[in-house]
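Single-structure report; data block below.
A single protein chain has been omitted from the complex, and every remaining protein chain is retained in its original position.
This part shows chain A:
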Amino acid sequence: MRRIAKLAANPVMIALVASLALAGCASKKTPNSAADLGLGAGAATPGSAQDFTVNVGDRIFFDTDSSSIRADAQQTLARQAQWLNKYSQYRIVVEGHADERGTREYNLALGARRAAATRDYLISQGVAGNRLKTISYGKERPVAVCDDISCWSQNRRAVTTLSGAGS
């Protein structure tokens, strides 16, 4: 009883269990993609924007007040570059963002610097410079909204966004 009550209180959990069950059945017939199962990860059509976001990783993170590309970010950017070189139809806008622990104008500049550092790293990995643009949002577009370090570290980011071919 307890267990059921707990599950009922968590609809996400229930949905996930249902999906897995479905996957179990489906796999007997054909090797469906994960997208059919509603699972998300690994589900996207190769070469799609979703594929880039989910399977490659569209963002990297920075240390406080820094625009240095960290080791973990270098790995992400290497994967991004590989993907972008394979799917060369996309144009790319790199967004630079800052956390809220700085003043507005300085953070616009800091976001610009992060976007440029990210762009330069992608170029160093073979992505054509004329496909890349940058934009800074400073601290104006946070993704995480709490007032502590756990959120600030998610907001200090550069996001590689795809803008369709030839746009």
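In this section, contacts are C-beta pairs under 8 Å (C-beta built on N, C-alpha and C of every residue); 3 or more make two chains touch, one makes a residue touch a chain; residues count from 1.
Keep this in mind: contacts and distances are computed from a predicted model.
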Hidden subunit of the complex - UniProt protein name among "ECF transporter S component", "NADH-quinone oxidoreductase subunit L", "3-oxoacid CoA-transferase subunit A" or "Tol-Pal system protein TolB": "Tol-Pal system protein TolB"
Identified contact with the non-displayed chain, of A:I92, A:L110 or A:V159: A:L110
Where the missing chain touches chain A, by residue: 65, 67, 96, 100-106, 108-110, 112-117, 134-138, 140-145, 147
